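With one protein chain withheld, the remaining protein chains of the complex are depicted in position.
Moving on to chain A:
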Amino acid sequence: MANPLQVAAEVVSLQPAGAYHHLVLRAPGVAERVEPGHFVAVAIGGRDSATLLRRAFSIHRADEAAGTVEVVFAEHGKGTRELARVRPGDRLDVVAPLGTPFPVPSGPATALLVAGGYGSAPMFALAERILDQGGRVGFILGAATADRLYGVDQALALTPDVVVTTDDGSAGTRGLVTGPLAEAIAATGAQAVYSCGPMAMLRAVTEIATAHGARSWTAVEESMACGVGVCMTCVLPVVGNDGVSRFVRSCVDGPCFDGTKVRWSDVGTIPADVEGAAAMGVR
């Protein structure tokens, strides 16, 4: 995990982006620490706000020269609705960068980047890193409908290998991002598949990638109260390098995990072999 800062960030801009909002923040000292896959935790309202918990968002881009970080978010509830009302010049209390980023290949490698909805937000900076290393990238971007896709143009600016899927067929191929994945791995010879989106999607992507001989790196979504590693609300069962499964924190031990280490089918349960399950009466 990066060494995070808590700063009063200035809102530079807030623009609509399809069904989402694109927020640019000037956050001194933060941008130079950001790696692809890091996230920010934004406080909602002022010091006396009744909305106590921060909202966490993947960092879309960080511009070291401008001192800015960018996030893409959807209005889900009262916190994000309030965030969607900020104006340029407003101040937001931000803690960033947080989390363990995606591992980036140290040399030339071919990678597929698979994302659902605005889960694509952190993928473009990641793709640039992989390209900088002399590698190749391809994208599979999916969403329920065409207006819920994010960043197709940004992907096309980086590579012609962009496949789009929508549930209703309103853009690209009708179906899920997992539909074209196996063929894309075979066609590109991808050694790694990076994914960001709903848990069910991450599980399916991991299974397909692994079955076709590619590493799978996933950025998980778990609701978290603190984002900094102290509250233990965002845990999920992960197999350690020692073979022992533990409930680990997605905020500091993740959000980016080796997909094969996450016990996707056991999320939301207490597996009998997870460390300490016996003390909960689980046998």
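Going forward, a contact is a pair of C-beta atoms (placed from the backbone, for glycine too) under 8 Å apart; a residue touches a chain by one contact, two chains touch by 3 or more; residues count from 1.
Keep this in mind: contacts and distances are computed from a predicted model.
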{"item": "Listed names \"sn-glycerol-3-phosphate-binding periplasmic protein UgpB\", \"Dihydroorotate dehydrogenase\", \"Nitrogenase\" or \"Ectoine/hydroxyectoine ABC transporter permease subunit EhuC\", matching UniProt entry of the absent chain", "value": "\"Dihydroorotate dehydrogenase\""}
{"item": "Which residue of A:A31, A:V69, A:V95 or A:A155 touches the chain not shown here", "value": "A:V95"}
{"item": "Residue of A:N3, A:S106 or A:N241 in touch with the missing chain, whole complex considered", "value": "A:N3"}
{"item": "Per the touch definition above, residue among A:T51, A:T80 or A:T260 touching the missing chain", "value": "A:T51"}
{"item": "In chain A, positions touching the absent partner", "value": "3-4, 6, 43, 47-48, 50-54, 93, 95, 222-236, 246-247, 252, 267-270, 274-277, 279-282"}
